[in-house]
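A single protein chain has been omitted from the complex, and every remaining protein chain is retained in its original position.
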Amino acid sequence: MSFYGLVDGSDASLRTYLNALSGVDQIGADARASMLATRSIKTASKRWAIDMAISMVDLTTLEGADTPGKVQALCTKAVRPDPTDSTVPSVGAVCVYNDMVGVARKHLDLIGGSHVGVAAVSTAFPSGRASMPVKIQDTADALNAGASEIDMVIDRGAFLSGDYITVFNEIVQIRELCGDRAHLKVIFETGELVTYDNVRKASFLAMAAGADFIKTSTGKVAPAATAPVVLVMLEAVRDFYSMTQTRIGVKPAGGIRNTKDAIKQLVLVNETAGPAWLTPSLFRIGASALLNDLLMQRMKMDNGYYASPAYVTID
Amino acid sequence: MKFDYAPAPESRSIVSIKPKYGHFIDGKFVAGRKHFPAINPATEEILSQIALAGVAEVDAAVKAARKAYTITWSKMSGRERGKYLFRIARIMQERSREFAVLETLDNGKPIRESRDVDIPLAAAHFFYHAGWADKLEYAGLGTSTKPHGVAGQIIPWNFPLLMLAWKVAPALATGNTVVLKPAENTSLTALLFAEVCQQAELPAGVVNIVTGNGSTGALIVNHPGIDKIAFTGSTEVGKIIARAVAPTQKSVTLELGGKAANIIFEDAAIDEAIEGIVNGVFFNQGHVCCAGSRLILQESVADEVIEKLKRRMGLIRVGDPMDKNTDLGAINSKEQLLKIRELSATGDTEGAQRWSAPCDLPKKGFWFAPTIFTGVTQAHRIAREEIFGPVLSVLTFRTPQEAIDKANNTPFGLSAGIWSEKGSRILWASQQLRAGVIWSNTFNKFDPTSPFGGYKESGWGREGGRHGLSAYLKGVGHE
Partner (left out) sequence: MSNRIDVKKTYKLYINGAFPRSESGRTYEIKDAKGVFIANPCLASRKDLKDAVVAARAAQPGWNKASAYNKGQILYRIAEMLEGRRTQFVQEIVSVTGITKVKAEKEVTESVDRIVWYAGWSDKLSSLSGALNPVAGPYYNFTVPESMGVIAAIAPESPSLLGLIDAIAPVIVGGNTVIVLASTKAPLSAMSFAEVVATSDVPAGVINILTGKKDEIAPWMASHMDIDGLDISGLGAKSHGAVRSAGAENLKRIYSFNSADPSRILAFLEHKTVWHPIGL
């Protein structure tokens, strides 16, 4: 693998590459994110943003209590979020554990949702604490069951101990396994990496290793997709594009629960990575409750009065 | 489709602007004799007619201030005085949206800045100084607890209400009474502040506001009934004031011009540095005495920074100041616009390379696109003179000492910026820079507790904090 010519696969070259990154000043990044949060998105642009956000949702269920019935209901919602309004777009993908991938894929295809992807969380999600053979098997199972997107977690323990090459090699191996079958999203669990310097470093590490997307969080650890973390990752994909002419996607996940939050994410994308990233193929939002709030806001904009949860389906 | 932001204008219905204003003297509004228009610089709409104070009005204001000083204010305990300031702070907070909208209409600055910066900081200044009023014996080395008497205060148009707060709050806290003149172009929020004084039941004559132009300012400076002058504005006028008061016993503080260097070292956090550069020189249309108008880049990162800066400048939203999404509003006046144009034209003729962010400027009003000049040297006029507009001059350096030498190579000394991730280098540079405010890994931050003011030709004295307070107290042991 060429790794964009940025590293040669050795520990030394990886360190050199990562050490050349500039730091991130936390207060400055926080300030930029909160300034962008003051953008006021109204009327036609808000309506456009809501539909864009719906199409970017990775509609997620990642619970021990997940059943085929639950997943099938999720798939139905994913394809036609509002059964009374066919102008509402489908979401980007459903995101499930790997044992539910087959159920999801089959049901989506059955209800005319073949355009909706199935993302499988992988590599001993959410902790990432398993041997490499187990992680590979985990991913292979999902791929074999029809996953079109793999959301792998990195080994945060290895990252925090400075063992970057291990993290890098794991991503490389999963990337090879995915081949042409699936897009690879690499989850950092930014709440465990803690510093923005680490987020920037993890972003560049994952991108060089072959990630198609970089993703903030598992949804199991707080804080998750905070605005400044997403900002730092969007700056990373923007800078990586300058270096390689390759656009890597970004997926915030966890904590984005309402329309206002979602629109703030789109503003971050628009004014950081740029408009080219305003597409489901380069920006996804991992969420569950968000979708209904987007639908209620959409109804309000169409009807002119505030909606009630009674008018949107709970699953 | 692009993600265009639909217009999101703040409502102006919250303010009611009178067709004509008078002066605020001895607790009452007094009709003016001559008037001049208040113009919204974003639309050229005439907002109101502002009174021009002459000898009689300035004299009446000084007399009212003297009477209030002698009879009421100097006799009142600090504890009671402070309560009036607390009241003022609270009323300003209550009416903050009204102030913000009025400020934006009158000044041309984006509503986001008047709402999030000017007005909250102005209220905070009153709140901070209120607490000083009964603690003057702890105000520091070399000061007494005695006020000067009547303070004549002349403020600029770039932060109208905030500069009023910087002046009035410490003056009142220390027991002085005030004759204040807002800038000719931006009187409206000061006149609204007069209403706040009335609502706060501030004793008549403690704050007097006379509106007018430079001639009114000169009357205040030269009035024998004034004990202390506080001025914020250009270095040129500051020198005139310094000469005018030279033969008198008047105490003077001056907050004047600047040509701040913003130094980017190669190990800086580049993305945050870019934000700092943008905030440094495009905040408030660059109408900031402490603006980081000279960008001094380490050569090894110069290309990267300039490329990223241009991209970021392309995202600056220029236009209707009342739109909540506007980043850069209108230039405050036609005169200022002409000055900016004239000085930036010398950048072209002296061989620097101009680049302006592509943006559609409104047809009416006074506008100037965010602009940088690269290839600038110390000898260029745009590297030496204060432009007071959204224009950045870019210079480069090779070694830290060279950066410092370039930064200090100016008669000004108000502020400077340093961007580096290396602690020892930041502390070294902050010691070497000859400026009163050093922002390291940040820029254009203000706080009532933080002294602000310049070295050299950037002024006399400080505003804010204990050091600012002492300027309103008589010195011990010297005139």
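So that you can tell them apart, the chains are marked A and B in the order they are listed, and the count of residues begins at 1 in each.
Just so we're on the same page, contacts are C-beta pairs under 8 Å (C-beta built on N, C-alpha and C of every residue); 3 or more make two chains touch, one makes a residue touch a chain.
Quick caveat: nothing in here was measured; it's all calculated off a predicted structure.
Asks: Could you tell me which shown chains are touched by the chain that is not displayed?
Replies: The undisplayed chain, in the complete complex, is in contact with A, B.
Asks: Which of these touches the unseen chain: B:S96, B:S114, B:T235 or B:Q298?
Replies: If we include the chain that is not displayed, B:T235 is the one touching it.
Asks: Which one, B:F24, B:F99, B:W439 or B:Y472, makes contact with the chain that was left out?
Replies: Hidden-chain contact among the options goes to B:W439.
Asks: So which bits of subunit A touch the chain we can't see?
Replies: 25-28, 30, 194-196
Asks: Since one chain has been left out of the picture, which residues of subunit B touch it in the full complex?
Replies: On the subunit B side, contact with the omitted chain comes from 124, 140-143, 235, 238-239, 242-243, 245-248, 254, 256, 411, 426, 430-431, 435-442, 445, 447, 449-453, 455-457, 459-460, 462, 465-467, 475-479.
Simple rule for what comes next: only the chains that are shown with their structure count from here on.
Asks: Just give me the whole-number Å value for how far the CA centre of subunit A lies from that of subunit B.
Replies: Those two chain centres are 44 Å apart.
Asks: Provide the residue numbers of subunit B that touch subunit A in the complex, in ascending order.
Replies: Contact set of subunit B toward subunit A: 1-8, 112, 116, 267-272, 275-276, 315, 324-325, 421, 441-442.
Asks: Within the complex, which stretch of subunit A touches subunit B?
Replies: Per the stated touch rule, the residues are 22-25, 27-29, 31-32, 38-46, 48-49, 52, 235, 266-267, 270-271, 275, 278.
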